[in-house]
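Scroll down for the structure; my scribbles are underneath it.
Every protein chain except one is present and positioned as in the full complex.
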């Protein structure tokens, strides 16, 4: 990490806070829960997710509109139409939205609709994309690569920051390993290390790490207990009908239960949770 | 896991409890903390550890007397003399002891002194040793192999149980991965999976997983938050002077702080911690 | 691999041949050796490499002008100036050139100078880049990701082919593993599998796999013996002065020796090597 200039902590108390909206920020005392489906499928789907999870409460919405799929023949995302759905729901429920940007050509378009731009695992070392995101003017959610070392992860954030964007949130989402029982191995040691090494907020994606919904609630509590600043969790009104990642999405009920279970865990390690905000916005 | 007959849960509430002493058991409502050095070095060392950590409080002592070392020229453990130290300290402080058994020929000797026999990672699939431990008459702490799948780990426990010993505790201690920043990668997804699949108690060794002492407290809290039944943590009166694993041992002070921080985390997930027991035994 | 339509063999004899120039093609009976430095540093450097290795003989030149570096502060490549050097040397020595394209915006520029476009490991699942390369009109050298499965690798090629470009060569270059003795682990089992599953040519990069120059010659011979259609090997006039990957570059002498040692190995498995071609072009 000898080359890192902007990412490392200047002193043990050095902690950056990245704002998603006027009310919601990652890296402060409150942990932040981002929920929503793998992919934006329809207005009804997103409407249901937002309405139901607003009171869980979650603090931000996720939903992919450009999807990195192993197969070129798999659903590649709803694109612009998906962005419009995201933005409409976001506004109505006062929930900032995070969505993935896969190419430089998408940055401008997505920035017009989303509050935070996600760099997926497969693009963690897409250095030209990172450089361009340095100029994006939106906070970046940088997911760790499938087999990226902690140093490579930190240096990917350094690419974004050194090109002008200080608002980077790191996301541990599991690494490749030899056991196929779980989809990936959630590396909470990396979360602890990143919190100690860098001043950037660090959140955890237990959904892609586990790949099995029955493991997600326990892993989420573990993530908060070890110091993560938040979670990004896949949740779907009808998980088994999800167009992608159906095995790992939580139902609305399971997601709500999970969110509520986090309050005592957060408090046990000196953190807080956001309360239900502006419930009147949820009335349609 | 199709071949597992004895290890798997019969129903969701099926949970075994393994007793270490009259007062201390693993798998019940209370989490169990096992502390102590990598290797038994001297009576003074063990005396200090036991006396100081008894009031943390920890519930059991660890300390290796037969050590699996990569090099044949490295310190191989204090042997019988170490066992006598362990037993003497154990009695005086009313702390059950766990120590590693590396060979069938050591089972009888170690069983005369220790309350629980540990199978190290390198021996997780030493099947003849597992079979012999099925007859040992002592509870077994079975550590996961360096690159063992969850299925292989479960089936190793099945070896012990099918040869007659129902008292097996599983221990996740990190798996091999590509990043050398941490010694291993702590796989809490496996802990959650094992708690769901098997009725055996599952504990976590954050020390060997992290290999760096500054990561251990946060990982310990994560382990408890995701449902582990306890922890086994390396602690040494003078960590930097430890004959082995010096980078990962906690000082007495750090260990005490860690133990105290676990109470609210355990309670946040519906568990309890043991209180300080029989403090009069600690007065020498 | 159920989704693959264009990449898989239609029958055991199905084998594609990808031409780099009028004389040189990958996938035919002759194995193809591509040599050159990690990065284009100067005209003198490339001139020396081309002149000396033309008679080894190698069949194509490699040299990066846009470099994917872990640190944003490391040398990022000579860019356009490097491309001009490549093209000038290529013409003079009648050696087709391969160079990496890191972004969609570079495709047109690089295509004007290079004979084959390389997709680096970090971009193997940069799907927008793959789609754009489907329209590039140049053969593509697709390197396997650091932790890509065989299926993901095959499907990345399917992205390029399904977007219009049938000329794809696969390159195994080592995968991430737990042992830091070698930089990566060369996975020749994947090479054998890819040759059996797909009709695409498959070459091997032993330099990035080993990361240590003393291992490269033996691994190169192994690659040819198991059926690889060629090699891409880092070679530098003064390896220890290389601006990047200095530990793994072969000297001109070592490279020449290696190339010569491949002839009997290729013949032992029913392949041929290219002879020295048009030596008069090498006279300047």
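Every chain is named by a letter (A, B and C) in the order it is written, and numbering of its residues begins at 1.
As a convention for this text, a residue touches a chain if its C-beta (ideal position, glycine included) is under 8 Å from a C-beta of that chain, and two chains touch if they have at least 3 such contacts.
Everything quoted here is computed from the prediction, not taken from an experiment.
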Note = Of B:8, B:43, B:147 or B:243, the residue touching the omitted chain is B:147
Option touching the unshown chain, where C:6, C:87 or C:185 are the choices = C:185
Query = In the whole complex, what residues of subunit B lie against the chain that is missing from view?
reply = 3, 5, 68-74, 102-105, 122-123, 125-129, 131, 145-147, 151-152, 155, 158-159, 162-163, 176
Touch residues of subunit C, complete complex, unshown partner = 147, 149-151, 174-175, 177-182, 185-190, 192-193, 195-196, 209-210, 212, 214-215, 218-219, 221-227, 261, 264-265, 267-269
Ask   = What subunit A residues would touch the chain not displayed?
value = 147, 176-178, 180
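Here, only the chains that are shown with their structure count from here on.
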Query = What's the call on subunit A versus subunit B, same or different interface residues, using the half cut on shared numbers?
reply = same
Message = Per-chain Cα mean versus the mean over all protein Cα atoms: which chain has them closest together?
response = A
Note = Between the Cα centroids of subunit A and subunit B the separation in whole angstrom comes to 35
Note = Cα centroid separation, subunit B vs subunit C, in Å, comes to 49
Request  = Mind pulling the residue numbers of subunit C that touch at least two other chains?
outcome  = 147, 176
